[in-house]
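Next up is a structure, given as structure tokens.
Every protein chain except one is present and positioned as in the full complex.
Every chain is named by a letter (A, B and C) in the order it is written, and numbering of its residues begins at 1.
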Amino acid sequence: MSIEQQYRTRAKELLSSGEVKMVIGYSKGSTPDRRRPAFISTPEDVETLVLDGACIANLSGYLVTEGLLSDEKRVAVFLRPEGIRAINILAAEFQLNAAQVEILGFNTEGNEPTALSGSKVDDFAELIGTLKGIIPDTAGEELYKKLEAMSPQERFDFWQSEFSKCIKCYACRQACPMCYCRRCIVDNNQPQWVNTSSHTLGNFEWNIVRAFHLSGRCVECGNCDRACPVNIPLRLINRKMAGEVLEAFDHFAGSSQTQEPVMASFKKDDTETFIL
Amino acid sequence: MTKILYTDKLDNCVERWRSAGLSVIGPVRNANITAYRPVGSAADLELSQILPDRSIKELFFPQTEPMMRYSIKKDAINTEECLPPVGPRIIFGARPCDASGLAIDDPLFGWDYKDEYWFNRRNETVIVSIACTKSDEFCMCTSLKLSPDSTKGSDVLLRPLESGKGWQVEELTDRGREAFKAIAELLTEGAEAAAPTAVVAEKFDADACSEWLRNPENFESRFWKEISVRCIGCGSCTYLCPTCHCFDIQDEGDTFTGIRRKNWDSCSFALFTMHTSGHNPRSTQSARWRQRIMHKFNYFPGKFSANSCSGCGRCTRQCPVDMGITETLQEISKLSQ
Amino acid sequence: MSEQFEPEIVAFVCTYCTYAGADLAGTSRLKYAPNVRIIRLPCTGRISPMFILKALQKGADGVLISGCHPGDCHFTHGNYHARRRWMVFRALLNFIGIPPERIKYSWISAAEGLKFADLINSITEDIRKLGPFEQYDKLIAETEAQASL
Partner (left out) sequence: MSKIGVFICHCGENIAAKVDCTRVAEVLGDHPGVGASVEYKYFCSDPGQESVKRAIRENNLTGVVVAACSPRMHEATFRKACAEAGLNPYMCEIANIREQCSWVHNDGEQATDKAIDIIRSMVEKVKRNNMLQPIEVPVTRRALVIGGGIAGIQAALDIANAGQEVVLVEREPSLGGHMAQLSETFPTLDCSQCIMTPRMVEASQHPKIRLLTYAEVEHVDGYIGNFKVKVRMKARYVNKDTCTGCGECITKCPQKKLSSEFDCGIGKRTAIYTPFAQAVPNKPVIDKDNCTYFKNGKCKVCVKSCPLDCIDFEMQDEFIDLEIGAIVVATGFQVQNNAVYGEYGYGKYADVINGLQFERLASASGPTSGKILRPSDGKEPENIVFIQCAGSRDPSKGVKYCSKICCMYTAKHAMLYAHKVHGGKSNIFYMDIRAAGKGYDEFTRRAIEEDEAGYVRGRVSKVWQENGKLMVRGADTLLGRPVEVAADMVVLATAMVPQPDAKDFAKVVGIGYDEYGFFNEAHLKLRPVESSTAGIYLAGACQSPKDIPDSVAQASASASKVLALFSKEKLEREPVIAVNNEATCAGCWGCVLACPYNAIEKKDILDRSGKVIKRVASVNPGLCQGCGTCVTFCRSNSIDLAGFTEKQIFAEVMGL
């Protein structure tokens, strides 16, 4: 039985038994290579679920949709390892109760999805442990290395050219499971810390703030990068920050649902070579 | 016999137009994205893409634009109006859907008072469109009573030759004819056949959709929630749309001086309708999506007798969750039967 | 060069240590460069990265962030939290291309008036050598310009 069929069966069981009220997965998209998020609430509809190599979107963000989990009922969701890490963070930041989330875990190596065993977020602790320090999606690696080798001035020029394209549609924010704030800091106009205009200065500010707020929280699922309509390689900034918190604080975002947020905690012996 | 512009003459054309004082603009690919940008020579043009990633509207309605400068003095605030840049320009290689989009928005920007930021630019810009010979699954101009070779909004329409070596020239307006006078000697009279235009299948019945939308009973239909459940509320569809025209006005500055700016805004954002009290009349994403569809296919045509959509398909093409106008109107078409 | 470049530097400091250290530099009548403007906060924990961005937007060529030495925080932990944020924010700015040499961080206690004066002098000199932050100035100028298209 293919993994797709297995998971359809499991989704059907979960829905028929009433164990979950909804399954969030993937279904066919508007073109053969597109998959779209699907919200299945009846056992009959599970046949529309698709699971293949094109299922890459991190669906965990839908779990914090207002009201979805407030009835204490459970929801099943298709997640890759990054998505599972995202659940840990959302739980650690009290945005959801992980016990309400039934995980249909999978990974896609090449084109074929493989099943991940487990159903509760804690079942994947060992798997997540093995992923520590491994970049989930190496797209853009060459560019990343190039950027690292540049001088700050060259990097500035690079990002200036990239950010000048930004149209401040905030698709990066909306697509990110970690951007769950009811009001984003850019939407606070008293004071207006981030210039809302999408001139390049405002775009710099927005992208800096976004990356800062995701430092130690980003699971590198790539949702922002794929959502960006003007193709800014956003994931590279997030990757840099993930590497930084890993190196400086040994913090691998989403390791467990009790993990302390790295920016709200400290160690007395944190590095400080740069402080005069 | 028609006028023909051969590709190898294009560079000369650009030069002629430039020396005639026009700035030349066209699809340019830079940093992984194609947008309408100034070109120095024909080599800068990227004409092979189905359509540029970003729409033409930003040349007339930029994403951010200063409207006024102010400085704060002890007992007065001094203001100074900002006007859009002046000077004639020619956009070469617009797609008919983009050009149509401008024509769709013209009445909007001129119905109560003339938005000078828009019209100053419109009046000084010649739009040379190229009919489409390629399309993709997202194109839907034909469903909007337009076509891959629509002339709406264009001053000149070029039809690619079958040989791929140039274009048949169809001058549509005086402004177009005027601009092409400057390159008259670079055009050739010929009978070379034009390539067939792209076949864009009709995807929905826009009239039936409008009718369904006009029925007040459908305003609270469950359909809205179902169709938009995966919408994440980003504004990429509105910001890429050639006809979406909502904006916000923001003051930016410090204690001493500042600039009042006009910035794009999007009905997809939760904040779009948020009141100071905290109440939000469009509190759900489905309500926002409904507004977008209603505006484009019910309210706007009610006022301006045209759908606020030219069928470019960018909304669907770039949607992070694979939504878009096409799917919604297809579903509405089904409902209205 | 006819006139040497005078950098503008904005400092965000905690009131208990660095601000008091700056006061001590004054009462000791130490002399230092007049290029720094100090903004007083209760604690380094209160110093948000946003302050740095706004100082840059105002045209600062350099920014100084300073507070109590580790373990000395009046609020016990504010500077430990701050240190983490700086660590991360500094790496971020560097990756974005804002040279780390322009944003300085220091621990200066209420007793270190001399360190304060010396630091202001050396930072001013460092930033002077770097010259105006032209890349950022261009961004600022762009916001003031008319729409380009």
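Heads up, the rule we're going with is that a residue touches a chain if its C-beta (ideal position, glycine included) is under 8 Å from a C-beta of that chain, and two chains touch if they have at least 3 such contacts.
Values in this document were obtained by computation on a predicted structure and should not be read as measured data.
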*asked:* Counting the whole assembly, list the visible chains that the omitted chain makes contact with.
replied: A, B, C
*Would you mind spotting which of C:17, C:43, C:64 or C:96 touches the chain that isn't drawn?*
C:43
*asked:* Considering the whole complex, not just the chains shown, which residues of subunit A touch the missing one?
replied: 70, 93-95, 180-185, 188, 190-193, 213, 260-261, 263-265
*Mind listing the subunit C residues that contact the chain we can't see here?*
10, 15, 19-20, 22-27, 29-32, 34, 37-43, 45-49, 51, 54-55, 58, 74-78, 81-82, 85, 117
*Over the whole complex, note the residues of subunit B touching the chain we left out.*
72-74, 253-255, 278
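In this text, only the chains that are shown with their structure count from here on.
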*Where subunit B and subunit C are represented by their mean Cα positions, the distance between them in whole Å*: 45
_Need the CA-centroid distance for the pair subunit A / subunit C, whole Å please._
34
*Touching two or more other chains - residues of subunit A*: 195, 197, 199, 202
*Enumerate the residues of subunit C that touch no fewer than two other chains.*
143
*For the subunit B and subunit C complex, residues of the former touching the latter*: 25, 38, 58-59, 62, 64-66, 82-85, 252, 254, 259
*Enumerate the contact residues on subunit C facing subunit A in the complex.*
49-50, 53-54, 57, 70-71, 77, 80-81, 83-100, 104-107, 119, 135, 139-140, 142-143
*For subunit A, which residues are in contact with subunit C within the complex?*
147, 152-160, 185, 193-195, 197, 199-202, 204-205, 207-209, 211-212, 215-216, 237, 240-241, 244-245, 248-249, 262-268, 270-272, 274-276
